[in-house]
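All protein chains but one are shown at their positions in the complex.
Letters are used for the chains, namely A and B, taken in the order the chains are written, and counting of residues starts over at 1 for each.
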Amino acid sequence: MPTTRLARALATLAGLTGLIVVAGCERPTGCSGEYCGTLVIASGGEPDILLPPVSEFAITRDVTDQLFLKLADLGLSGNTIGDEDFQPQLAERWEWDAPTTLVFHLDPRARWQDGHAVTSADVAFTYDAYTDSLVNSSARSTLRHIAAVTTRDSLTVVFRFRQRYPEMFYDAVYQLRILPAHLLREVPRNQWRSAAFGRAPVGDGPYRFVAWKAGESIELAADSTFFLGRPHLRRVIWRFTPDQFVAVTQLIAGDADGVEVLVTPDNVQRARADTQLATYPYKGSQYGYVGFNLAAPGDTTKPHPLFGDRDLRRALVMATDRERLLRNVLGEFAKVPPGPLSQLWWIWGPEIRELPYDSGQAARLLTRTGWTDSDGDGIRDKDGRPLAFRLLLPTTSAIRRQYARLLQEQFRIAGVDVQLDEVDFSLYNERARAGRFDALLNTWNTDATPSSGFPQTWTPAGFGRSNYGHYDNPEVDRLVDRAVASAANRDQARRAWRAAVETLNRDAPGIFLYATSNVAAIHKRVVDVTIRPDSWLALLRTWRIPADRLTDRDRVER
Amino acid sequence: MSVWTWLTLGGAAVLALAVVAELRRRLQTSAPGRRFFRHPTAALGLFVLAFFVAIALAAPVVAPYPPYYQIDIAHPNRPPSAQFLLGTDPFSRDVWSRLVYGARVSLGIGALATLVAVTVGTAVGAVSGYFRRWVDTTLMRLVDVGLAMPRIFVLLMAVALWEHIALWALVLLIGLTGWFGTSRLVRAEVLSLREREFVAAARALGAGAGRVIFRHVLPNAAAPIIVSGALGIGNMMLLEAGLSFLGLGVPSPAPSWGNMIADGWHRMAVAWWSSTFPGLAISLVVMALNAVGDALRDALDPRREAV
Partner (left out) sequence: MAAWLVRRLVASIAIVFAVVTITFFVVRLAHGTPCGPAGERPLPPDVCERQRVQFGYDQPLPVQYGKYLVALRHGELGESFGLHRPVADALADAIPNTFTLALAALLVDFALGLALGIYQAVRAGRFGDVAVGNVALLVNSMPVFWLGLVLLLVFAQWLRWFPAGGIHNPILCPRLASPYCLLDFLWHLVLPALTLGLVGAAGTARYQRAAMLEVIRQEYVRTARAKGLRERRVLLVHALRNALLPIITLFGLAFPFLFTGAVLIETVFAWPGMGRLAVNAIFQRDYPVVTGAAVLTTTMVVLGNLIADVLYAVVDPRIRVQRGGGDGGSA
């Protein structure tokens, strides 16, 4: 009879399902103890190549800082002057043979992950690579005060400076991630951008490289023999998401354990409301801005038809209500910077003069320079050309996409027509570096001190690298040099920096929109979380998950 | 939302009702007309369409705010209220106003693209069906190739290969990728019609091919063309919405129902109204178009049995 046959079929099906479910509910056993744990970091950006001198992405730095060591690292205080506050890393100690001669003694326990010892030859090689024009590292300009790096024996390196200045130790150690000479010596310098090493690096740091699935994830595993102490977290995985919003969604859904910056107020709200997450506020090292291209797109010899005009730039800055834009996008988790500064920099202060928000003055300035709405369509024009330009930004940043639409309307009210070019992240970087844009919405993650980051972006030292807009003012260069030279004398340095930033502000090479106050979110089970503002994962190897709080994911060994 | 706005809204609804009622009255005399209105959803669909077209045309009056106007950017994402009928979006723009102006864009794109598609499809199908032989074979192979590539893929590629694509070019492209089905339909009709006596008579009287096609064949093939047009508008609107969602459709700040969904979806959890209402609008209009299209198909095709 059909009914009993049906009933039997259903019963078998139910039985099978039950079996599967029970089988699936087995607890996977694996790692237990103090050195377990998998930390999944959700990130909206992906490294281009894991070779430190070649990439300038912040996410690359996050990953490579776990793979490669510096000679010494910044302390928690963030003090970049002198050498007292620095922590030994690759170098176990150092001394000054002369006012301009610095001698490092490398730790003999340091090993590359293929077994070779780390020697002074590696340090000399690294310096050579970083200063090589073929590699074209963005850190090259900060190393210009170092005359030579030589080796005295296999564990001793000598840095000779051209002159004495307060942040010389910082310059010597902060940028150089020491690379294995024996693996990179044979690779032609002009091919470093595509070197196979960059997709499967071999380092000497607390973690070693395991796998990189393009577009998906990068996995690192702890080196249990690391000479400065075995990292507690066994595995670290970066998962790449289309943008930061999706990253935070994954965090809240429990698919990820940490996010560097929550960014928006409702993300912070969601994270704080989630009982599984702990939030960690820290000084933000990021600032975002609209950068004008002062050179013609694709041709740096000619000025930009619109933005070569200083008055036009100044008018656009004055037409932007930065405070209210900030309120909309970032709420209380950012401040309007008084120039190209991040909140991390000590030179931040309310006394720095900048162009005010004054739409009336902006309108008058535009009219005075000949931009009037002669055909009544709401957009200003001059000699038959409308005041229109395209704003370039990546699709991966929800913040910048939000800002772009708000700015579009601000400018439209002022009589300027702005079209948005929202492109893929890799395409954005291509166009930015090649100078093929009118204006772009960019963000920078700054170092701990303005001495390195500021010149890289706003002086000719950054042409072809970070100075996308081709801004060049010799007065600013002079003031920056003076500020760097007088770094030990805080007051003098502050005055010089202030003058430099104010001069730059008068030139209006960009509209400085926001400087973030970061809030990171990490899963509560991770303890001993210390975040250094300039590089949030700098102390990752001290984070741990107590044995009684391990989850299934933490126990997976591989 | 002032009294004036409510009045105009009511007026649009009344106008739509009047249009439907009038149409019904007029069409009661003919058999197809009666068949059309036998579907309960047909009249409803016509009403929805008339209503949306009315408010799209009367947009400046029905919308209390200009569509680009960011009212108070420090306080975005306001929920629906008396002042903001459907709330404000993350850029503090009135959703209702943008919906109304967006109707212009979305309906306009749908209609224009369908016009392109139907025109090209009809032309190709008619030529192919009338002349037959190698003309027919070549054109139908072309149609096969066109049908083999997924439409959205072709559109994405086109947009990617050209750096900045103008809106009219996009509309043209959407239309040009959508005529293949229509051409098959028209071809089938023309193939069967060309054997009829009135065509032979016209040819005997010395009429040229073009005249025969236009004056004699096509008017009788009108039914499937009209139906495919009605159903096609809906597909075009959905396609535009999909493209806008991927970031390739109507550029900011011009509102279209598709890019309104894209603007609001990141805030769906806290401000569901920004993305939900445009989606509902699309669903309703496409549903109305489908209902009208189905009813038309039954009305104009006497061979089918009304179910």
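Definition applied: a residue touches a chain if its C-beta (ideal position, glycine included) is under 8 Å from a C-beta of that chain, and two chains touch if they have at least 3 such contacts.
Remember, predicted model here, so these are calculated numbers, not experimental data.
Of the listed residues A:424, A:475 or A:528, the one in contact with the hidden chain in the full complex is A:424.
In the full complex, chain B touches the hidden chain at residues 40-41, 114, 117-118, 121, 140-141, 144-153, 156-157, 160-162, 177-182, 184-185, 187-188, 224, 227-232, 234-235, 238, 241-242, 245-246, 258, 261, 265, 268-269, 272, 275-276, 279, 282-284, 286-287, 289-291, 293, 307.
For chain A, the list of residues touching the undisplayed chain reads 20-21, 23-26, 28, 38, 40, 48, 191, 193-196, 199, 214-217, 237, 239, 241-242, 246, 249-250, 253, 255, 395, 423-424, 426-427, 429-430, 433-434, 552-553, 556.
Simple rule for what comes next: only the chains that are shown with their structure count from here on.
With each centre defined as the average position of its C-alpha atoms, the distance from chain A to chain B rounds to 46 Å. Against chain B, in their complex, chain A makes its touches with residues 245, 266, 270, 324-325, 327-328, 390, 395, 398, 402, 404-406, 408-409, 412, 419-422.
Those residues of chain B that touch chain A in the complex are listed here as 68-70, 73-74, 76, 90-92, 164, 247, 251-253, 263, 266-267, 269-270.
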